[in-house]
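The other protein chains are all here in position, but one chain of the complex has been omitted.
On to subunit A.
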Amino acid sequence: MSLVQLTGVGKNYGNITALSGIDLEVGESEVTCVLGDNGAGKSTLIKIIAGLHQHSSGTYEVNGREVHFNSPREALDEGIATVYQDLAVVPLMPVWRNFFLGQEKRKGLGMDSAFMRKTAKQELLDMGIDLRDVEQPIGTLSGGERQCVAISRAVYFGAKVLILDEPTAALGVKQSGVVLRYILQARERGLGVIFITHNPHHAFPVGDRFLLLKRGRSLGYYRKDEISRDELTALMAGGAELEELSHELDRGGGGVAAAAAKMLEQESKELGITPGSTP
């Protein structure tokens, strides 16, 4: 049984259709990647799963039971935790305070600082982040490490499904690698992960399923054995659109533009795209 299953989900804002007919599922120890360009509807989709918005059509099931979340809190209570790209942490606060922020361990009127320090350090270590000092402001950590703290925090507080909103978008190659490793680690711990990204090179190595979005519609939903990395990249690059772009550049005239157009055409050939046919 899937932890999270969307069937034919759509979302309208007034007369604007932001999303329609989306199918998605993630089970235990699975990573489902959601790929799409800007404006493809990725954030609308996460907001529905995370409980910030309600879907207008289709069904949303958690553990086989249909749900309608009114707030992120309700989603969290079902074990669905979201780690947002920029909203993960408070930079000036120490790591351990960030780790427990919003869910502090109380002790009498105060809180159990010793327990929280120890737990934060141990939990991060379990995720493979060996910090020198959990007292250091989290702003002193690298971008990748900050994401990882946010991920391990969600895991510690009982997340069964992790939604990661473009965790690698602002990171360099090495840091992205670190984050991808934690995604796999979370999967090994039995979590379901929904990984939102626009980078097929990040998605392919860790994903079990791939949902491609374009202009609010599903462009395809594949299991790993049904699609190759190149096909995924080609789909993401927008197939026919790449061609169009090259024509556009060509028409723009000028030697440089023509050269760029040639390059694009070449690239789309290498990716195995023939106009009009998507795998």
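To be clear about the criterion, contacts are C-beta pairs under 8 Å (C-beta built on N, C-alpha and C of every residue); 3 or more make two chains touch, one makes a residue touch a chain; residues count from 1.
What we mean here is this: contacts and distances are computed from a predicted model.
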item: Identity of the absent chain, which is to be given by its UniProt protein name, from "4Fe-4S dicluster domain-containing protein", "Helix-turn-helix domain-containing protein", "Xylose transport system permease protein XylH" or "Competence protein ComFC"; value: "Xylose transport system permease protein XylH"
item: Residue in contact with the excluded chain [from A:Lys11, A:Lys42, A:His55 or A:Arg97]; value: A:Arg97
item: Selected from A:Ser113, A:Asn199 or A:Ser228 as touching the chain missing from the view; value: A:Ser113
item: Candidates A:Asp130, A:Glu188 or A:Asp225 - the one touching the absent chain; value: A:Asp130
item: Selected from A:Asn63, A:Ser142 or A:Gln266 as touching the chain missing from the view; value: A:Ser142
item: Missing-chain contacts mapped onto subunit A; value: 72-73, 76, 82, 84, 86-93, 97, 100-104, 106, 109-111, 113, 125, 128-133, 136-137, 139-142, 144-145, 148, 153, 178
